[in-house]
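Only one protein chain is missing from this complex, and each of the others stays in its spot.
Chain nomenclature is as follows: A and B, assigned in order of appearance, with residue numbering initiated at 1 for each chain independently.
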Amino acid sequence: MRLPTAGRITIGLFLAAALAAPVPAVGQDKPRYGGELTFVVPSEPPSFDAHREETFGTIHPIAPHYNTLFRTDPTDNTGTKVVGDLAESWQFSKDMRTLTVKVRQGVKFHDGSVLTSKDVKASYDHIIFPPAGVASSRKGAYVVVEAIEVPDAQTVRFRLKWPEASFLSNLASPYNFIYQADKLAADPRWYEKNVMGTGPFKFVEYVKGSHWVGKKNPDYWDKGKPYLDGYRAIFMTSSSAMVAAVRGERAHAQFRGFSPSERDSIVQALGNKITVQESPWNCLILVAINHEKKPFGDRRVRKALTLALDRYEGSKALSRIAVVKDVGGIQVPGTPWATPPAELEKLAGYGKDIAANRAEAKRLLKEAGAENLSFTYKNRGVAMPYEPVAIWLIDQWRQIGITVRQEVVEAAAYYATLRGGDFEVAADFQCGFTVEPDLDIYKFQSASISHANYSRYEDKVLDDLYVKQARAVDAEERKKALRAFEKRLLDEEVRYIYTLQWHRIIPHSAKMRGWTITPSHYLNQQLDTVWLSE
Amino acid sequence: MWKYVVKRFFLMIPTLLGVAVFIFFLMRIVPGDIVELRFSGESSYASKENLAAERARFGLDKPLWRQFVTWMWGVVRLDFGTSMWTGAPILEEIKLRFALSLQLAIMATAVGVALALPLGVAAALKQDTWIDYVARMVSIAGIATPSFWLGILMILTLLVVFHWLPPMVYTPFWVNPWQNLLQLIWPALAVGYRLSAVVTRMTRSAMLEVLREDYIRTARAKGLVETLILKRHALKNAMLPVLTVTGIEFAFLMGGLVVTEQVFNLNGLGLLFVQAVARRDYTMTQALVLLVASVFIIVNFFMDLMYGWLDPRIRYR
Partner (left out) sequence: MAINVPFDAVELAAAQAARAGWWGTVKDFSHRRPLGAAGAAVVLLLIVVAFSANLIAPYDPERVDFGAMLVRPSAAHWLGTDAFGRDVLSRLIYGSRTALLVGFGAAVIGATAGAVLGVGSAFFGGRVDLYLQRVMDIFIAFPLIILALAIVAILGNTLPNLIMAITIPMIPRCAIVIRSSALSIREMPYVDAARAAGFGNGRIILRHMLPNVMAPYLIMLTSFLGQAILLEASLSFLGLGVQEPTAAWGLMLRGAAVDFAESAPWMAVFPGLAISLAVFAFNLFGDSLRDALDPKLRTL
């Protein structure tokens, strides 16, 4: 086999194009029962308790053991449609300040005990009101919750301090595993080292540095599911090993994402034994501009920085070598609240006439007295896609006469650098578990409100707009507020710069069916809808 | 002789202690900490209380000297603690990777020595002939070629020419020797080539020195057969420095193959090392440094002993 013919690549790309379209994978064929799904995971879980961890290394091997109260529809490739998991039905009160949820009956934990609303309350208390000494990573996301009540064994009631449009999406976080109340009462940290949920798969074994195995839960409440007999998650750190595993048909998939060259090599080797699903990814690299360092407090300088970037050419070129692709604003393109491309073009740096943009940038720099600007760009010490994006940024800035030196900060020291404001311009990033404005733009509020605002600015207008869109009950009103927020953030004040949206590429064995890609690598990992065609 | 042995033995202790102190404080000077890394995950934000609570759990809020004493006290009792990243006992984590690193080190050394000895002896015997030149060029090439680049080329060749990739998951030798060797032979060759280069040079120069000695001339004058001279006198005496160099190179291979392990995706000590440092996993890094340094120091100790035994002049230094 010589280097691939054009034909092979075309097949691969065709498949990619076909499957990128929003066609639900389930329902095309009749699901077959049986088989063990093997997939590789690039990261091991630091602990088994998803309430405290922030990494997909916890989700991928462990999510199949649990249910959450709500989740996103596994057949929805935008990952935004909320459906009930353990929630059978739910209703908001008229003033939108109470959410009453009916919990499913007949659900059993893996040890045989029956799930009641008590367990749901205990789990959410663990997340929102953790006892002393227990870390919860998402506490801050639920400040709106005043209390959780259980009027009876089948009902949970969330009482909110104010109406919040995104509350349901927020509850659908894949990290909100429902634990057993008794275990939590006995030891709130029990779940860090133990697994016991209601999910479609039971825990079998975990060998550190090697693999995690789960087997089918025969008493699963969703009759007829899961289809698989079990699954095996293999831990690998090197991306070449992961590619080799999929390529050698020793694993069906890797659920985080591969780079374009990795996808090409897998497709070359396996042709139509591989299905490629691609989607915009709700992750991206942001450029934080430290307003406290001269001359970046000057809006003209910041605007010049964003005007210099030819995003469209960058997208075409970088998508060949890195996991970035789409040009987007504050929401992932193609999702409900995203700005249509025509409107996006009106924002600074998103226009198609790059020559004019760059001329304007140079003019602004001159006006601000920062003509021969030179600074250090502090980048995060992770290769893909931080390195290619940095090279691109530095080259683009060079086109308007700015000299930039890159300094890579190791991952462990990176947060301290950002938090301490020890930089002029730095790479920042954000990965959301679902595409929801409240979650995606929270960080851009004033530094006094958002601890993740590393550009270190105060902007009351942005804060007000944030609250406005968060409390907006009418969809059109919310859209207006979001557009205004985006305009101020990216065009008028250029508080942060959006580079290119990441692009999720999942080449998986064609035998694996029933799994739909979403913009988030945290979603859709319970594997209850997945089946193997042979 | 005993005084020499005892003196050398006791000199190991301050060195090890020095290494322990050094790594302890070095890690704490390096900016960044594990708690931030764990909690920030894939967002760039973590709450301060979580951070503080976790730090306290690891004992990182205690004064430095106290942390050091706690750690050293554990080491003395051979309790290296638990990894700050995974929470598993360090000995367990190391055990997982130790077998692979040890096997690779042994295989690479075997490959290296098997290549080096005949080459070095031949080069010495036929000094300044084309055999000598070729041997020297080959050995210098071995030292000059970055072994990770050699590894990349190897994998590339296997892929492009033979359309085959070595197994990427480690199977222990006793489970499946064939799979095991299939995976490890390639890094062993890449690393072994470099090792052979060093040993070839040492073999050559040691042989040259020995061949010039008076007793060899005497043996020749006595009319002894050349091969007998070689075997009984020259080779044996030349082996000492060769053994020394081989021992030191072997010691270096344990935990020193950081880049090679990355290229071949080997779950060995080198990778563990780099991960531990990147994560600021203090306990793991400290334990690994102690392990690697101990191997090195102990190997050196035995080398010193051998030298002292064979060359009495050294004992009186």
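Assume a contact is a pair of C-beta atoms (placed from the backbone, for glycine too) under 8 Å apart; a residue touches a chain by one contact, two chains touch by 3 or more.
Nothing here was measured: the structure is a model prediction, and the numbers come from that model.
Novice: Pick from A:292, A:395 or A:458: which residue touches the chain that isn't shown?
Specialist: For the chain that is not drawn, the touching residue is A:395.
Novice: Identify the residue among B:9, B:73 or B:133 that touches the chain left out of the display.
Specialist: Checking each option in B:9, B:73 or B:133, the one touching the absent chain turns out to be B:133.
Novice: Need a quick check: the contact residues on chain B for the chain that isn't drawn.
Specialist: With respect to the unshown chain, the touching residues of chain B are 11, 14-16, 18-19, 22-23, 26-27, 29-32, 127, 133, 136-137, 140-141, 143-146, 148-150, 152-153, 155-156, 159-160, 202, 205, 208-209, 211-212, 241, 245, 255-256, 258-259, 262-263, 273-274, 277, 285, 289, 292-293, 296-297, 300.
Novice: On chain A, where is the contact patch with the chain that was removed from view?
Specialist: 3, 240, 259, 261-262, 264-265, 313-314, 316-317, 320-321, 381, 383-384, 387-388, 390-392, 394-395, 398, 405-410, 413
The rule is simple: only the chains that are shown with their structure count from here on.
Novice: Within their complex, state which residues of chain B touch chain A.
Specialist: 30-34, 36-47, 50, 53-54, 85-88, 92-93, 96-97, 155, 163, 165, 168-169, 262, 265, 267, 271, 275, 278-280
Novice: Any idea which chain A residues touch chain B in the complex?
Specialist: Of all residues in chain A, those touching chain B are 1, 44, 46-47, 52-56, 133, 135-137, 139-140, 193, 208-209, 234, 236-238, 240-241, 244-245, 247-248, 250, 283, 381, 410-416, 418, 428-431, 443, 451-452, 454.
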